[in-house]
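Okay, structure first, notes after.
Note that one protein chain of the assembly has been removed; the remaining protein chains are unaltered in position.
Residue numbering begins at 1 within each chain, and the chains themselves are lettered A and B in the order written.
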Amino acid sequence: MLSSGKEIAKIVGGKYKGKGIKIKGITDPDNVKPYHIVFIFDFSKFKKIKKLKKAIYVVKVGSKIKGEYNYIIVENPEESFVRFLNYFFPKPVKFKKGISEHAIIGDAELGKNVSIGENVIIRDGVSINSGTVIFPNVYVGFNVTIGKNTIIYPNVSIYDRSILMNNIIIHSGVVIGSDGFGYINKNGRRLKIPQVGRVIIEDDVEIGANTTIDRSTIGETIIRRGTKIDNLVQIAHNVKIGKDTVIVAQAGIAGSVRIGDRVIIAGQAGIADHLNVEDDALILAQSGVMRDVKKGQIIFGYPADERIKTLRFNALITKIPEIIERIKTLEKKR
Amino acid sequence: MLSSGKEIAKIVGGKYKGKGIKIKGITDPDNVKPYHIVFIFDFSKFKKIKKLKKAIYVVKVGSKIKGEYNYIIVENPEESFVRFLNYFFPKPVKFKKGISEHAIIGDAELGKNVSIGENVIIRDGVSINSGTVIFPNVYVGFNVTIGKNTIIYPNVSIYDRSILMNNIIIHSGVVIGSDGFGYINKNGRRLKIPQVGRVIIEDDVEIGANTTIDRSTIGETIIRRGTKIDNLVQIAHNVKIGKDTVIVAQAGIAGSVRIGDRVIIAGQAGIADHLNVEDDALILAQSGVMRDVKKGQIIFGYPADERIKTLRFNALITKIPEIIERIKTLEKKR
Partner (left out) sequence: MLSSGKEIAKIVGGKYKGKGIKIKGITDPDNVKPYHIVFIFDFSKFKKIKKLKKAIYVVKVGSKIKGEYNYIIVENPEESFVRFLNYFFPKPVKFKKGISEHAIIGDAELGKNVSIGENVIIRDGVSINSGTVIFPNVYVGFNVTIGKNTIIYPNVSIYDRSILMNNIIIHSGVVIGSDGFGYINKNGRRLKIPQVGRVIIEDDVEIGANTTIDRSTIGETIIRRGTKIDNLVQIAHNVKIGKDTVIVAQAGIAGSVRIGDRVIIAGQAGIADHLNVEDDALILAQSGVMRDVKKGQIIFGYPADERIKTLRFNALITKIPEIIERIKTLEKKR
């Protein structure tokens, strides 16, 4: 990468205002260096950032910039950042094209331009559509269906009959379709309930490393279009997750929970089984959710309640020292 | 599956009371469909369920059913559900029989009808007993012993000298026998304590996807007969877990903890090191256990205490507004 401010402005959709310098890299606001570009998402923090005459700053239109430095002025710095990265780092992770001779492929249907890495196992009845990439050491069980342009990183395990649609990204170590955790109690022993359902993952979903998604007892565990799941998340059996929802690392969703669209579940939060979380809810980090969550509610605490109630609840405790003082005064004055 | 109510009644151990219809599938109470069977575990919720003349409902004997619909009446609907699934879906996950030519097997002893998938690595000194199935891409270290009829799903790693007995199920991504997390502090640096023990897993244990079980420093980490462990659970070194215990997803058991029989540890709960949890205890979700738990205790909270105490404790806080009002009244009246 060796580009002028003008060239980059074109790529990121902005206007250049500065001197004719060439950029050789991108850097963080914390770590400004000469001949590097820095994206400023929040201009109010620009004061604290190191200013160099030989750097370029990308800022939102309307920011009160001063002329001494080099700027690219854009509508939306975050979007421009994405455009920049997509242009200059088109493939941050590489793969080997084509079907490896070291892959073991059963009676399966493979679309055009499918790439399958070494030591991948693909069972009978599998269908993989065009442009999909499967990295080495992945297991794809019987009758699994995978759509177009999906990427599956190394060491992923996909159990039988799972359905993955298009433009999905599955990171390393993910397990899809493992048995739901269901037993009946028979005289103190646990008798396994067969888990005969499956997992369906719709278009544009991304699933982080070592996340686990159990198949349902009967019917389906479903992750709908555009939902993004981080690392080490647990999705139990029969769970249904809506569209464009975000689930952050180490959160856990217990069996048969229903989650709506555009919900955000922050890190290490847990949702107890059979609950219903409606659209646009926000569940803050480490919350322990033990009852249904309504549309748009912001939830926090353990046990979790509306954030405002949890904060008020905690604030009540801080009043106790004053309460004791007032009682003492009353007791003395009597 | 195309069976009449009478036939199914025989299979699930019940009596048929209804019309002569043929069933083509099983469904959830949430999703009743014609020509499907529905198991009603809790008859009090039957009112809310969609009723169709062309469905069959399996209900507990003694339920106040009405004659218009088709019923199978059974002693225990949950057990009948298991029977039904076992009969109609005998193998929800398939495997390739026999020893793959793509497996790499050292000087090991293999019993009858053992199946070993492609790219499985089996080291010297390993013994695998009859009927056990090892899926592809599993690593079985030196001198590991595996009993009869055990199933090990893809991408599992089993370190040296681990012992797995009979009828065990190990889901994908599980790690058994990794080093315990032990160091001594030497002038601010961490010096590794060698972890020379091993892991023993007894009969009828099931271990969920991506769960980790560390081997002990010396001696053994033990999971006893019939215990069921969900996904992403951490079992640290030297832990001893009793029989028929249940550990739900993302729970963590720290080093040298002892857990009794028939204990239930709910999701995301944590138990601090060296504690003792006695038989039949119930530790609720997300609890942070920092002291021993007695037989049959129900534990909740962070820090965790008996559930009833934690609830009372939380209830106290809700009294503060009233307390403040009463003080105000007293202050005025003085």
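The rule we apply is simple: a residue touches a chain if its C-beta (ideal position, glycine included) is under 8 Å from a C-beta of that chain, and two chains touch if they have at least 3 such contacts.
A quick note: this is a predicted structure, and the numbers were derived from the prediction, not measured.
Taking the complete complex into account, A:Leu232 is the one of A:Ile40, A:Val133, A:Leu232 or A:Ile259 that touches the chain left out. Touch with the chain that is not drawn comes from one residue among A:Ile11, A:Ile65, A:Leu85 or A:Met290, which is A:Leu85. Take subunit A: the residues that touch the chain left off the picture are 26-28, 31, 78-79, 81-82, 85-86, 89, 92-94, 96, 102, 117-119, 135-137, 153-155, 169, 171-173, 206, 208-210, 226, 228, 230-232, 244, 246, 248-250, 262, 267-268, 285-286, 302, 314, 317-318, 320-321, 323-324, 327, 330-331, 334.
Contact residues of subunit B toward the unshown chain are 104, 119, 121, 123, 137, 139, 141-142, 155-157, 159-160, 173, 175, 178-179, 181, 183-184, 186, 188-196, 210, 212, 214-215, 217-219, 232, 234, 236, 238, 250, 252, 254, 268, 270, 272, 286, 288, 290, 302-303, 313, 316-317, 319-320, 323, 326-327, 330, 333-334.
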